[in-house]
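One protein chain is absent from this view; the other protein chains keep their places.
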Amino acid sequence: MTERDNVMGAPDERGHFGDFGGRFVPEALMPACLELEEAFRDAWSDADFVAEYHTVLRQFAGRPTPVTPLPRLSKRLGLELFAKREDLAHTGSHKINNVIGQTLLTKRMGKPRVIAETGAGQHGVATATAAARLGLACTVFMGEVDTKRQELNVFRMELLGATVVPVTSGSKTLKDAVNEAMREWVTCVADTHYCLGSVMGPHPFPWMVREFQSIIGIEAAAQLSELGVGTPDAVVACVGGGSNAAGVFAGFAQSDARLIGVEAAGGAAVRSGSPGVLHGMRSLLLQDEFGQIEEAHSISAGLDYPGIGPEHAHLAATQRAEYYAIGDDDVLSALTLLSETEGIIPALETAHAVAWIAQEAGGLLPLGSSVLLNLSGRGDKDVAQVRAILRGEA
Amino acid sequence: MTERDNVMGAPDERGHFGDFGGRFVPEALMPACLELEEAFRDAWSDADFVAEYHTVLRQFAGRPTPVTPLPRLSKRLGLELFAKREDLAHTGSHKINNVIGQTLLTKRMGKPRVIAETGAGQHGVATATAAARLGLACTVFMGEVDTKRQELNVFRMELLGATVVPVTSGSKTLKDAVNEAMREWVTCVADTHYCLGSVMGPHPFPWMVREFQSIIGIEAAAQLSELGVGTPDAVVACVGGGSNAAGVFAGFAQSDARLIGVEAAGGAAVRSGSPGVLHGMRSLLLQDEFGQIEEAHSISAGLDYPGIGPEHAHLAATQRAEYYAIGDDDVLSALTLLSETEGIIPALETAHAVAWIAQEAGGLLPLGSSVLLNLSGRGDKDVAQVRAILRGEA
Amino acid sequence: MKSLEVTLRHVRDDGRKALVPYFVAGATPDWTRHVEAAVLGGADAIEIGVPFSDPMMDGVVIQEGALRSLERGTTLESICQELESLETEIPLLAMTYYNIFLHYGLSRAAGRLRDSGISGAIVPDLSLEESDEWRAACDESDVATVFLVAPSTPTSRLRDVAQRTQGFLYASARMAVTGGASDAGEGPRVVASLREVTDVPVYVGIGISTPAQAASAASFSDGVIVGSALVKIILDGATPSDVESFVRSFRGAID
Partner (left out) sequence: MKSLEVTLRHVRDDGRKALVPYFVAGATPDWTRHVEAAVLGGADAIEIGVPFSDPMMDGVVIQEGALRSLERGTTLESICQELESLETEIPLLAMTYYNIFLHYGLSRAAGRLRDSGISGAIVPDLSLEESDEWRAACDESDVATVFLVAPSTPTSRLRDVAQRTQGFLYASARMAVTGGASDAGEGPRVVASLREVTDVPVYVGIGISTPAQAASAASFSDGVIVGSALVKIILDGATPSDVESFVRSFRGAID
């Protein structure tokens, strides 16, 4: 096996991707992590489970999502652009892929309840959705600040029958919602699965979530071939925790495509972070000189996280993937650009990837390059915020 | 050809479906209607055009949308329920099918601009989307009352590069937006296509829009077969102008399936209307004893229309389809029901169809019936409104 | 030939350009006085607009007139009743949208028009293709059906419309709904094309809001129709004598 063959393979038996990953959790949660790992290994090698996962993705979540050529934006930028349309998946982003996998696994483990953390609410809505579908009880932890910023997503979760718990500790945002979900999990691990929303947390989450998201890249690779494109020169995705990026990268890890992750400048764990341990994993984190975790700051709640999934830290360290950062200012014009030229309003998270492509066309992306943009989510959730910003009200 | 074979066939050469339909427009618009009819006939029999239409639906709009079994709701109601998932189409409803057809036709006719009417904004957003994709200029007429109720949809259209014109005449809602779009069209018909949003208006619109929407029913019939269901006992859709209903009915017109349209009680043109002429068509309309058109009143802006497409009037007259009405009160609980049991928050429009199914399970729908619900759109656009109502704020 | 056409051909044969003012019936309580004043001012025929909730071919002024009229409770029936007391020799035409007649019943409507002294009807949303029933009903009651043509009407179609119209042909000067306009529009071209296919009188309307515009339109046609400009002064509070001098100013310009 050459080194390339092993890129984005399984982590080692303790969940390490090179120097990163692992399982840094209270002993109380270790058995649950071990049980989950075993359940996942077992399910993922069970053809029936895999078939059910694919059936639900197809019948319920709307997969495969298409790859859309972007002719007008391509012309504008001098590139050959394609978008993998996770915005068309049920609930409006790639998050549903992961929660469908995890809720099916929850059922298989015989647990009647899931908990989840959420920032802007996308993962919370997705989890509440998948839980409703299977009749699982669902509690979502959300920073109090975010429950106020995203009232409507709170209400969507409630409509779906979930209970939303505002988290008042720490910075009252995503990072603290994870802490609180972990604290809750300790108390109910016997009958509750913690449905983590990105490729982060203790082993097996970063690996499992990547596996559940790899459908994105697997589909996209096949679709690009059908379109006659073959391997694109670059695959570009925004990175919060890194699940949509990991999912799309997975389809191209063994190819020659450049893999490019775009972080929010205010949450750029690769560019501005250093190795550390948080939320059960060793990865790159924003932290101060004493190892206290710093708050991330981004216009997009979904990228407002001070860490990154451990596999990304490893892909960065081994230089298989490149990571760049985009500031808030460039995000809005990228959102408008894609909307006006192609009729697709992207999520603010996704707009980071668009902004990077627009900025680097003719730069880091030579003119004429073929580029696959992972269009991780739709912008409907962000429209009120964007409007307020553009009108100078926020 | 038996009578059934001709159900939902083409209208007569003047656009009549039985006693309904036709072309009641100012002479100034007659040439445009004739030109459009010719262009449509020509395009629709041109394999290249049809192929392009299908390619765009697939690559851009996310078709085919899945048929989703609804096991938990089925069990609750004692039916065998399936949903055709138009909520997963790009922009969140079936409206995109029609506008993709019409904008491609606009390009083919060499016109650089489209105009459209919109109520809640779904058709406006869809039109702005398809126009952006093709680089067409786009102006959307929207009742002033609706621009205020649906500020965010106004902003979405603007993000997509469209101009939104608030209509201040009459009741300042959908009906008046159509009037105003017609008035505008008179002034610019040479270079502008009027992209009508439902199976209404003068010939060829009701026919053409139904053809562009029939993809819903055609796909659904094939998908139900794949699921081993074959012909369902009933196909149920909500009816505003009637485009999603016509689209899904088209796939089952020649089958034994009952076709059931559900109107809003406050806009029930079949139950409470009478024959008349409005907006270029002869159909069933809500009108007073003097032939003045009455305003419709519904919790859902998309059903807030005093008429119905002429083909539906004909299907009602010939009893091929049945039409029922659901009041506002039953709509909210239906929305909650589907959300909680299946993890799908439907549009308020769609919730009318859900409410009817829930109400008639064991009644007009015998227990054990197989039922296809056309899930015409997602409820995200309505969440703020529903929340305000449930909290007693609206 | 319907009485309307006989009368209007006489007007033309007399070398006179026809002047046809338009009123929204019922927009003000004294609207029939306005009509009488217009007759005094020199009108050759009068268009009586019957208000409809959804006046798709009308601009803001006539929309406003229709709204006010409907709010006052105006109906086709009330208009016909009020017209019965109107003393005038010149032809009256009803102008409204098809649904009003359809709902009243086509034959019944045509009869009611005739009984209240109306000899013609203009139904802007009734296309030639859909007009058989209405024309049949009108035939029973000697009511003329006046059709419109527009700058967009192709020549082949002009002939068809001209063949079916009765009384006169209403030539829209521009691609627009009713309302003021500052330019001359496409009237000359439209009328010239019509001359090649018909000898029915051709009146020009849509956007004629000043005596000068009327004079120009009359120079190449058989008559002019003045709508929004007149409705506007009425909505603004014009007295019957204001209306009379308004109409007279147009009369003077086109004679």
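Here the chain labels run A, B and C in written order, and each chain numbers its own residues starting at 1.
Operating definition for what follows: a residue touches a chain if its C-beta (ideal position, glycine included) is under 8 Å from a C-beta of that chain, and two chains touch if they have at least 3 such contacts.
This one's a predicted model, so the numbers in the text were calculated from it and none came from an experiment.
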Chains in view that the hidden chain touches are A
Given A:Asn179, A:Thr231 or A:Gln359, the correct residue touching the omitted chain is A:Asn179
Touch assignment to the omitted chain, from A:Thr55, A:Ser169 or A:Ser333, lands on A:Ser169
Considering the complete complex, of A:Pro69, A:Gly124, A:Gly276 or A:Gly377, the missing chain is touched by A:Gly276
The one of A:Val189, A:Val209 or A:Leu338 in touch with the missing chain is A:Val189
Of A:Met30, A:Ala222 or A:Leu367, the residue that touches the missing chain is A:Met30
Residue positions on subunit A contacting the omitted chain are 14, 22-32, 169-170, 175-176, 179, 182-183, 186-190, 274-280, 282, 285, 287, 290-293
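Here is the rule we go by: only the chains that are shown with their structure count from here on.
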One chain's C-alpha mean falls closest to the whole-protein C-alpha mean, and that chain is B
So, in whole Å, the Cα centroid of subunit A is separated from that of subunit C by 66
Per the C-alpha centroid definition, the whole-Å distance linking subunit B and subunit C comes out as 37
